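One chain of protein is taken out of this complex; the other chains stay put.
Here the chain labels run A and B in written order, and each chain numbers its own residues starting at 1.
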Amino acid sequence: MIEIEGITKRYDATAVVDDVSMVIEPRTIAVIVGTSGSGKTTLLRMINRLVEPTAGVIKLDGADNRSLPGYELRRSIGYAIQGHGLFPHRTVAQNIATVPVLLGWDKARIKARVDELMTLYQLDPEAFGPRYPHELSGGQQQRVGVARALAAEPNVLLMDEPFGALDPIIRTKAQEDLLTIQKRFGTTIILVTHDMEEAVHMGDKIAVMDAGKLVQYAKPAEILAKPASAFVETLVGASERPFRLLSLGRVRDAVEKGTAEGEAIPGDASQRDALAELLWSGRPALPVRDADGKPLGRVTLDGLVKRSARPA
Amino acid sequence: MRGAPERLTGEGVPIRFDKLGVVIAVIAAYAAFAAPFATFRANRIVPGQARSMLEALPAATGPLLLAIVVVAALVALFKTPLLLRLAASAAALAALALLIGVAGTFLTPTGNTFARISPASGFWILIFAFTLLLADVLTRLELSPWARVGVLVVASAAVALLLISGSWNDLSILKEYANRADSFWAEGSKHVTLALGSLLAAVIIGLPLGILCHRVERLRASVLNVLNIIQTIPSIALFGLLIAPLGWVATHVPAAAALGIRGIGTAPAFVALFLYSLLPVVANTVVGLAGVPRAANDAARGMGMTDRQRLFGVEFPLAFPVILTGIRIVLVQNIGLATIAALIGGGGFGVFVFQGVGQTAMDLVLLGAVPTVALAFAAAIILDAVIEMTATRRREASPA
Partner (left out) sequence: MKAWLPALLRLALVVLLVAFLTNPGWFEPLLKPLTENNAPVIYNQGSLLTLTLLHLRIVLIATMAATIVAVALAILVTRPAGAEFLPLSRSLVNIGQTFPPVAVLALAVPAVGFGEKPTLIALFLYGLLPIFENALTGLTTLPANVMEAARGAGMTGWQRLVKVELPLSAPIILGGIRLSVVIGLATATIGSTVAAKTLGEVIIAGLLSNNLAFILQGGLIVAALAVLIYDGLSAVERYTARRMGRETA
């Protein structure tokens, strides 16, 4: 659990982060969004003390993050930055092993962990381990960057626009990978992004920042349904709202009784995908099946349209 | 957040040490109290005897200088306003410069023309310490190019005044000068002619060569390679190697001999300096022209400029600061290298340096070395100022 209490950072007279308080539950993903210069990066960097706050306290599992030296704190927190920041003079394997080496793990354990992470990220340890970062594609570099942040099995992972430079397909893949890994290791993640789609998709909660202030911190559905201010409303994109709302729900939760013609849609697809398929194929309803192919019922255009309306 | 309470003086101003100031104060304390201020020698080549600051100066003056040095060192030691530091360093340097002359007069027995008084390590270390302070202040003041040249002019004027007033006349270096006043100026003008003349020749040949290299890519690598290899030939060897071909020219081409071209002397020195100068001029011209933004060139072509108009109207003005940097390198390097001309009878301040080394007369070495360093230093300051001025004018002229 991460408790941020009244944290403020001033450069000269301007408060770049202004009295922000929020609690991030263990094993969840909190996404920070906001316009450029609103203080997202600064807030993130105060958690691992790359920036020292002017006022306020940050507690990690109840302990003040100033209770141990900054560098020891940072070894226990994963940090992935935009543009990956891989060490160009070290191989992929050495890059990933950075923090375990700093922590003094033994060789066998480090190798096992590096191989595990590389396999997880579909990078063959034999082929990619000895390569240098400039010998990788942008997407591969980014994956190595995240693998490096995860290497020492941190409970907390800070990510600053980690998928910023990726093309849409690789980006979706990277997001799925991260969700899988987060579930598997139970990591608490704080992720900064400019992409509202990504925020809604990844976040258990979304924090919206404006000019250093935290203007809203809530579940994605609530942010979409009840934006706290005109600013939040603009940020979530008024014209995209219904579709974003649908993308939060699974098809299985919108199933109605009855049958329908044509190809079926799996129950764990998003409702937004179902709507798109309905519109594209010009059908009023789709059959729904679960993973084993067992029919669950159908999903209808009318039903989805109702679901995408502003909740009461 | 509340910081730790600061130590306060009576007025409530916190006392803080200046890091560089600590270094300067330590050096100055050592030099003032533990190192000799002046050296006394019965004649110009016997070993000298050390004299401390208090021994070297008349009754009241010694403690006065000591006091000035201590106060200036204290100003340096603590965090003090820049202008105070400027005043302290300037005052200390002026007092040192003035009083070393007084020490010369004081230590010379009346009527004795053989005795030699020269500044000793303590004096030089103090000069170094306060020059360091002055340099630090001037760096932190971030003076404009004009102001820097102004400081140079004021400092030169002050030194000239001290020289003309004769207050240094009892110092050994000026006694060496007095014995060689005529040849000093003759060698000096030879030195300057060599350094500037070879630079001029290098610019006249090097600029077109650089433009040619820029335009004809195939030429570029080979020309720069040849010039690079010339740079690796040690200067004394290059000077020497040119003796033979020029000697041959002198004996076989009467017109050349009439122009003063000889196998030894100024001609090989001039040619050697010229050859060394070519690389920086050509290389910087090529780099400068290559750095001209493509857009500017395209725009010029689009407006219908001919190649010539483009060269003089667009490329050249934009490349100018870089070319000037090459010229600065050459000038400073030539002023230094010209000292070596003395080895092959080419004259210049090197004559005194090498004579001095030969006779183990250090003051004679200084007579050659000090003006050389001063010239190179002044050339660097002036050209740096010019480069900065042209570069900033360019930057202001083109919107960011």
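Just so we're on the same page, contacts are C-beta pairs under 8 Å (C-beta built on N, C-alpha and C of every residue); 3 or more make two chains touch, one makes a residue touch a chain.
Because the structure is predicted, anything quoted here is derived from the model rather than measured.
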Contact with the hidden chain, among A:H84, A:R143, A:H201 or A:R272, goes to A:H84
Looking at the whole complex, which of B:A95, B:A129, B:L194 or B:I335 touches the chain that is not displayed?
-> B:I335
Residues of chain A in contact with the chain not shown | 48, 50, 71-76, 79, 81-89, 98-99, 102, 132-134, 145, 148, 158
Spell out, residue by residue, where the missing chain touches chain B.
-> 18-20, 132, 135-136, 138-140, 229, 231-238, 240-241, 243-244, 332, 335-337, 339-340, 343-344, 350, 353-354, 356-357, 360, 362, 365-366, 368-369, 372-373, 376-377, 379-380, 384
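One rule holds for everything that comes next: only the chains that are shown with their structure count from here on.
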Chain A and chain B, separation of their C-alpha mean positions in angstrom = 60
